[in-house]
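First the structure, in the form of structure tokens, and then the observations on it.
One protein chain is absent from this view; the other protein chains keep their places.
Chain naming follows the written order as A, B and C, and within any one chain the residues start at number 1.
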Amino acid sequence: MSLNDLFTEIILDHYQHPHNHGVIGKPTFSSRGFNESCGDDIQVSLLLQNGVIADAKFSGAGCSISQASASIMTDLVKGKSVDEAKKLAEKFYEMVKGNEGDFGEELGDAVALQGVSKFPVRVKCATLAWHTLEESFPKDPDLRRDKSADKK
Amino acid sequence: MSLNDLFTEIILDHYQHPHNHGVIGKPTFSSRGFNESCGDDIQVSLLLQNGVIADAKFSGAGCSISQASASIMTDLVKGKSVDEAKKLAEKFYEMVKGNEGDFGEELGDAVALQGVSKFPVRVKCATLAWHTLEESFPKDPDLRRDKSADKK
Amino acid sequence: MMRNDIKKDFPIFAKWESMGKPLIYLDSAATTQKPQHVISTLDEYYSKFNANVHRGNYELSQLATDMYEEARTKVAHFINAPKPESIIFTRNATESLNLIAYAWGLNNLHKGDEIILSEMEHHSNLVPWHIISRHTGIVLKFIKLNSDFQLDLESLKQNLSPRTKAVSVVHVSNVLGTINPVKEIVRIAHEAGAIAIIDGAQSAPHMPVDVQDIGCDFYAFSGHKMCGPTGIGGLYGRYELLEEMEPFLGGGEMINEVFPTTSNYAKPPYKFEAGTPDIAGAIGLKAAIEYLEKIGMQNVEDYEIELGNHAAKRLGSIEGIHIFRPRTTGTGVVSFTIDNVHPHDISTILDSAGVAIRAGHHCAQPLMRKLQVQSTARASFYIYNDESDVEVLAGALEKAAAIFKPRKKADVVK
Partner (left out) sequence: MMRNDIKKDFPIFAKWESMGKPLIYLDSAATTQKPQHVISTLDEYYSKFNANVHRGNYELSQLATDMYEEARTKVAHFINAPKPESIIFTRNATESLNLIAYAWGLNNLHKGDEIILSEMEHHSNLVPWHIISRHTGIVLKFIKLNSDFQLDLESLKQNLSPRTKAVSVVHVSNVLGTINPVKEIVRIAHEAGAIAIIDGAQSAPHMPVDVQDIGCDFYAFSGHKMCGPTGIGGLYGRYELLEEMEPFLGGGEMINEVFPTTSNYAKPPYKFEAGTPDIAGAIGLKAAIEYLEKIGMQNVEDYEIELGNHAAKRLGSIEGIHIFRPRTTGTGVVSFTIDNVHPHDISTILDSAGVAIRAGHHCAQPLMRKLQVQSTARASFYIYNDESDVEVLAGALEKAAAIFKPRKKADVVK
């Protein structure tokens, strides 16, 4: 359980210089998530175009792990469909739970969070952005496609 | 802690053949007492005349100790003033608490309850009638004299 | 089959034996004794893992949190709740029933609404409704007892009305030992559009319980009556109902956001667990369930029923005894009176023989009135009792009857 496994350079960089920080004006989906134990509070907003996530942003405040995870997550889901994004989330949960596997291919920068699996109390921080992303998706699969695409 | 110390012949006799069982029609004072732990429920009613307790009765139901104690108590307080009755009650509490002393002179039959002091769970039964008696007396000492006497 | 050395698992028996005062404990319906496994678990928790739960981000707190949540999972499994989150930790069955009355009742009931209880309820399933009734004006109705000390389901049906909002009954009577047909009662309640509440204080410790099979909306129980520590109990609630409900106690842990004058709440079960819970208690309860599961709840039930039946038969031979127990089903609870001997006196005479039973109204005064007694004596058996205990009990009762045999009035002394 070395701190270096947790606070990697990539995490610290995303934390101090987050990507996609902000709010989308007229998002297709958005959601807010809390982590009661440390007060993390994150908002995720998404813009769907042509069946894929064209833009993703996050705002709110939290610890390095939750903020870096949100920064990386918003990078990753861009260009993905809702179903692809949900698959990524599943992969991510697997990784931070400590399951074995090669996650680098699909999860990109997010593998920097693999060390979280050795810090059980921090798993909730790492997954917050992803859970909030999933919460933003409508339960009804039909609604998960963007309306703009339907109009065409 | 022999049972014979508790269930003396005198107690059993008072229990099976209680004295002063009943209710006084127009009592000067009366009160009702409960012993939650065994469901004892006793009513005491008193008639004051010329500054002394002319009649005392009890009713209700309870265990041998509480019933016998009520039977003996009502015998004892007859002919006593309220203050004398209160003093008797104090003496009785002392005895069942297990204090040393010669109680026979004042407490008469009630000394048959001395053995209760060796059965702490039964002390509440023995004192119920006496507490109910005391509860029946008004707090204000002026009211403790009988009204009939005042009218004279 | 029951091991015949169960008593050894409970250190209190050896302790009293060693003091020359063997303990014949027949008051397990009030609270059971605790096996060494439970006592050691508490010791280990405090000596090794003690920390507050759900709050700290450090290892020790995480360990304590995990242990606390594992206890929840264990309880859920024990009564076959569909998921751990449907279990709320409380102090005891009483608090569980009050939680329902306040959180569900106070917020959902209106003047004229009706709740159906039964004539054999414990005060814990009566007084909370009296309190809510005072606040809301609801009406309480009662399922009648028949002459075999069983609930009369016809009377339940007659009590139903469009205003019936809940039916709340005891699973097993703490006085009569009657096992009520709760599955049938729940079905009738649901058909009438009412929710169904089960007071399981005397069933969880004594038989396999399956809340999904019973189908109830709530099921309340106490840890201390099932080999667990004092201070911990539980409430199973149907999750969707828990989600809809307002909270009961307010404070730390049960909130999402708190502003000066408003707050919004966490999800169940946390919504209903305000403040620092009895962490050690929950973990001790888990140990108690581990212990009971090792014996097997079906074994527990079979053993108790057999011992209860045996005791009822043996005591039945005592002159002047009246036993309040259904002819057919009956658990390890045997309530009785003996002519001319007040229950309190019985209890004292038994105590001097080392036999601990209970005498009184057993927190069921309305039932006492129904039975037309002021109080009863009650022997309640558990896994650590056996037929030899019944013998000692019967012997002491015969002695009691002899002491209080009616005699002629003596000459008045003095």
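Rule of thumb we're sticking to: contacts are C-beta pairs under 8 Å (C-beta built on N, C-alpha and C of every residue); 3 or more make two chains touch, one makes a residue touch a chain.
As the structure is a prediction and not an experimental result, all values here were calculated from the model.
Trainee: Relative to the complete complex, which of the depicted chains are touched by the chain excluded from display?
Mentor: Within the full complex, the chain left out of view touches A, B, C.
Trainee: Among C:254, C:321, C:334 or C:403, choose the residue that contacts the chain missing from this document, as touch is defined above.
Mentor: For the chain that is not drawn, the touching residue is C:254.
Trainee: Check each of C:109, C:207 or C:357 against the chain that is not shown and name the one that touches it.
Mentor: C:357
Trainee: Which parts of chain C face the unshown chain closely enough to count as touching?
Mentor: 11-12, 15-16, 23, 25, 27, 30-31, 33-34, 38-39, 42-43, 46-48, 50-52, 55-61, 91-95, 97-98, 101-102, 106, 117, 119, 122-124, 126-131, 133, 135, 140, 142, 222, 224, 229-232, 246-247, 249-255, 257-263, 274-281, 344, 347-348, 350-351, 355-360, 363, 365-366
Trainee: Touching the missing chain, which residues of chain B?
Mentor: 34, 36-38, 120-122
Trainee: So which bits of chain A touch the chain we can't see?
Mentor: Its contact residues with the unshown chain are 1-3, 6-7, 9-10, 12-13, 16-17, 19, 37-41, 61-65, 108-109, 119, 121-122, 125.
We adopt the following convention: only the chains that are shown with their structure count from here on.
Trainee: Could you let me know which interface, B-C or A-C, is made of more C-beta pairs in contact?
Mentor: Contact tally favours B-C.
Trainee: Using Cα averages as centroids, what's the distance between chain A and chain B in whole Å?
Mentor: 79
Trainee: If you average the Cα atoms of chain A and of chain C to get two centres, how far apart are those centres in Å?
Mentor: Chain A and chain C have C-alpha centres separated by 47 Å.
Trainee: Just how far, in Å, is the C-alpha centre of chain C from the one of chain B?
Mentor: From the centre of chain B to the centre of chain C is 38 Å.
Trainee: So which bits of chain B are touching at least two other chains?
Mentor: none
Trainee: Residues of chain C that contact two or more other chains, please.
Mentor: Chain C, residues with two or more chain partners: not present.
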